[in-house]
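Here the complex is missing one protein chain, while the rest keep their positions.
Chain nomenclature is as follows: A, B and C, assigned in order of appearance, with residue numbering initiated at 1 for each chain independently.
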């Protein structure tokens, strides 16, 4: 066994730097007094994230590991980048949000977000059940706090308590499953588990299946796939909007990274045993998510169900028999698209709902008149979410679809397309509100802050660019050997 | 000049185009444009005819459309029949153009009227010059369009609007038959050219059944256009159009196109005896049927309309019984005297301020001298009094029917001829003799613009018959050039006698009933009230069609509309609604209770896992 | 210049849209003139293409191939080109759109957006007709969806929201079916030939090659063909997938109705011939009877429904359904004339239906009603409009001298001449289609009797007749209809060789 001091700790540079910066922000927050508007902390957070992102690119470019506990590979790098960019977007949104909600302690908000980010980064990089669990809990516990951050708000606290209780149960499920995995293999290293599992499965199929399923319930909760999704709409609705954005994008993608790592590496050898299950879950998720989203009037809740449906799309490639590298290319592409379009949409949603003071879909009425740019941007995001050309969402879906057909899961692909059509209803419902309804009486012209406009512009550009030239990214991805 | 025959239809077309664009500015002067164009056409037609008499058939074509290996051409052709028809059409058309100058001068839309007339003349002349049957069909439809436009010229009258629609629609039924016939013919022979078709048919390349079907389909077109039973219902209604139009389109030219069609396709019909029989019987029945209705009608134009239907039936009968020349000869003479009668009627109507009921007329003889005399000539001609044109043509028809040997047809023909003489003179006596029964005195004789055309037509009605008399069958020789249409029967002396006898009896009977009033028409009517009512209501054909075709179609349409809304679209909407509803049902499970959420997670997880296990075979 | 002219043509409107985007909302006239100019230039380019189109050559012309997206197992190319099938439709698209833009000057609210969407729509439509890569085809096909959704939804009538969503979701569903089929075709093709491609030309060869019967069993091919048929049937539309059309047509603004009926429906017919028949000739002939029966049902059903409509625009919409049946019947005959009749019908109906919708729109603009019973006597109040309406109706009826007749004639020649092996009961089908023609005359003339004819309602007495600007679309559309009707060779010499190419696959 390697000594901890022999390890190449430089691989962990981004995480360590982020931790330090987060603590720095935390400290600055203490020193500047707990209340009041602190946009500089937001900017500092974004800078921290960008620094971390640069470090990720610089240091994670190689494959390596620390005692087979913390690994760095292409998978980790890409997911970390997605997460960091996502969080940067979320913080941009938060800055606008916090400006409108001065009752929230701003410094804590940013530092908690950064801690959560750190947890997410550790999750996608971990190769050990313990590290993995720690990362997960770091993310989760920060998220619980963030969800209830508007502590005077009934909905926010309710969301937080629901989240913490159900999240705790989910953690328990994951741990319970992990305990069996450890018991049968005698190790918590994912790579080792992956090596041994094939042989062990012949011996203890039932126990391994049990363990897998318990973990699946827990992970399913984290990525909110049906039927483990029940918490998501409530929590998303109650949480402050940037937190909703964080949960539905960053938290979900990080958890997804975890799932990928677990299922492809640890359970890869018994793919046949769980792929079918995941296919069922994916199908259910796409159907139920999209169907319920049809009936929603609250835009955040709608986005929650939309996010559930999107999670369903993301599960599809995992459930099909592709090589891990192709699966990863597909998921990473869709992941990028998902970050761009969902966070872009959340930026507009934050802007609109905070201006209207309500979260009803009708607050989008006549947005085109109030802020043409935001309306057009929102249209691009929604069209992309609906999966229409020529957007990143479209091509991402095509990619998933082709993957599913290649993997022989035509039925799943068909469900995916059919439910996408259903999703037209609610995505275009918002578009309808924006273009075809007159603005509400008291609504004024919106003046989005520069930072938000820049962020939305970036998101729109990437969404469209990836729609036109997906090949540039996919070519790059296809050259990867994703896993350590 | 024969090479330039294409100019004949082009003149009126130019008139049409000029009037289309500048009509509003020209207003009443429009008539001069139309008249000039027609006059040019007429002169050219005469030249062409003269050249053709001594010359050859001239054909010119160019490619119209290519598909696969087939090419359809369009062009023009001058055959004897064409040349003759050109004269007939241009003459009548020219006269009608002149006549309308006065008749329509009060109408604000006289420019539109003349533009329509121009379009019609173009179409009709184009139809005649067609070198192939497809082109004929094209112009055939165009004349139908013009008929529609002109019948509906006074569109603000609901009757006129309805009549226009009815005219177009009814002929359309026949036209679809014709179109199908053409298409079948094309597929059977690979060409629309007359020559190619006939040689293919004569060479036996098309089997007999197919020939019969094709012939019947083509005849269906003729039935529609020439208002033969059972598609005759539109023609009487078409009298809602201005009277000159009735004279031109619904008496002399367009309605005769059906007969003309059977004439040009005659070699095809000859191959199929079934088709010939159908033609003959349809013609005979129509002739008789329309004649009976004309006996009781009281509208001057409708009587003439039924008479036209009857006479067209006569022509069909002739063609169906082998009388190729007879049918076409009658077509020519009929064009002149029927146009004369219609224009005469128009003159009367014009003088009577658009009153058409013959019961409200009477005593016009003294009041409108020229009109009366010319009308009498027309009536004598149609009744078959020698030596007027109608006599000669009717006589050869009777001869053809007789030589065909079907006694039933012959008897029908004789009765029809008798009825023709009777109802024409019933009309004449009621309208022109006796006391004036109307409320408005006629304003006297009309101007020269109206009487001169009448006079010219009267002259033609007298002399047109001389081109084909037992003393010299010039027309027959001319038409039969290079054509083999079988033996053409000529009347024997007893037939001539019979012919004259029929005319005399018919006229005499009418005189006794309506001139002298020795026999009371009332008495006859009261003896057979049912028959009278039946005839007065035109055998209830309109009502029958309404009940059998129109109403069920609309009802089916309504039914399907409900089905479409309820079922076809209903399913679509149902799917949408069901999706939303199921979404709502799912959404209701999110009742806000975190323990429900936990439970659903648990139960859902267990259920899915159980399903998976079962499918995977863990539980046996 | 000629080499990339198609690309220029397709993306020119997009450039126009961008240009319009930069113009402030208030400059309505500038926006209108840019849109008009763009569409006219597009028209001009399409006419240049038309003039330079080699009528004697078979195969594709103006072809262009650029690698676009390359993801290892998936290669998408920008592959475009035209042949005799797409050439007329290309011109149809530019003509109808240009004239529709003339017809849309009466739109006063949100002018800028309207023309941006119209331009995007134009790009989409042109793209569909030039794309030779199925993926590209699909992209353009989808690209037409969103602009139309907006145009109906923003500038539509009373039920615009319902109509726009129905259009979006229903035709979106059709596109989804198409997409799934394309992908499956892509995979089956790759399995069979070892070469993964979306190229229609290559796939046609792969699917025609009988060397790989295990992968491309006739069952698989039949399923693929039927799926394609359903996909295009939604757009065409074919009974029972037609119900989006009346809503969309009725609610859409005039210009959009013109484009919708004039061009968008044609994409369905075009796709059916280009991909359905082009790649699965054997299956297409196998299902000829089905296609023909559906075609006849379309004709009769559409006509019967049109007969009982009370709304003039909906009547025209149902007439479109009826007329599209002729396309199906023509295709199903699998003869040169039938196929050509189908293409003729696509083109001809494009002009005629656009004209009809324009007329209905012009009448509505003046009378504020489309209810047939409330109209009447329009010949008196607006004689010119009534005259053109009548002419349009006559063209729709299939009056010779106008384009509708030629297509009907060709389709009839085709269906009556169809070989009994491919299309049994062809003659029965032909005769029923003939009844459809009578019904067409019935509903249109009845409508004309009740609208243009009849006594005039006093309230319509002072209506203004056609404005000078309105003459452009009216004369333009009618003119093209007459041109094709009088001298169809102008089209047939372009189409014929392509049709023979398509048919040669069936023979072999």
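By definition in this document, contacts are C-beta pairs under 8 Å (C-beta built on N, C-alpha and C of every residue); 3 or more make two chains touch, one makes a residue touch a chain.
Here is the rule we go by: contacts and distances are computed from a predicted model.
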Remark   = In UniProt, the chain not displayed here, chosen among "NADH-quinone oxidoreductase subunit K", "Hydrogenase accessory protein HupE", "Sarcosine oxidase subunit beta" or "ABC transporter permease", goes by "NADH-quinone oxidoreductase subunit K"
Note = In the full complex, the chain left out is in contact with A, B
Query = Given the contact definition stated above, which residue among A:32, A:187, A:362 or A:440 touches the chain not shown here?
reply = A:187
Ask   = Looking at B:133, B:594 or B:612, which residue reaches the missing chain?
value = B:594
Message = Among A:13, A:157, A:440 or A:478, exactly one should touch the missing chain; which is it?
response = A:157
Inquiry  = One chain is left out of this view; which of A:60, A:101 or A:171 touches it in the full complex?
reply    = A:171
Query = Hey, which of A:14, A:238, A:257 or A:307 is the one touching the hidden chain?
reply = A:238
Query = At which residues does chain B meet the chain that is not included here?
reply = 587-588, 590-595, 598-599, 602
Note = For chain A, residues touching the missing partner are 129-130, 133-134, 137, 140-141, 144-145, 148, 151-155, 157-162, 164-165, 168-169, 171-172, 175-176, 178-180, 182-188, 233-235, 237-238
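The definition used in the following text is that only the chains that are shown with their structure count from here on.
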Query = With chains as vertices joined when they touch, what's the shape: line, ring, star, complete or other?
reply = complete
Ask   = Looking at B-C and A-C, which pair shares more C-beta contacts?
value = B-C
Remark   = Taking the mean of all protein C-alpha atoms as the centre, the chain whose own C-alpha mean lies closest is C
Task = Express in whole angstrom the distance between the two chain centres, defined as the mean CA positions of chain A and chain B.
result = 78
Key: Rounded Å distance, chain B centre to chain C centre (Cα mean)   = 36
Query = Whole-Å distance, chain A centre to chain C centre, using C-alpha means?
reply = 43
Key: Overlap residues in chain C, where contacts from two or more other chains coincide   = 169
Key: Numbers and ranges of chain A residues touching at least 2 other chains   = 425
Note = Listed in rising order, chain A residues that touch chain C in their complex are 326, 329, 383, 388-390, 394, 399, 401-402, 405-406, 410, 413-414, 417-418, 420-421, 424-425, 428, 432, 435-436, 469-471, 474-475, 478
Query = Within the complex, which stretch of chain C touches chain A?
reply = 68-74, 76, 113, 138-139, 142-143, 145-146, 149-150, 153-154, 160-161, 164-165, 168-169, 172-173, 176, 179-180, 183-184, 186-187
Remark   = Interface with chain A, chain B side, in the complex: residues 579-580, 582-584, 586-587, 589-590, 592, 594, 596-598, 600-601, 603-605, 607-609, 611-612, 615-616, 618
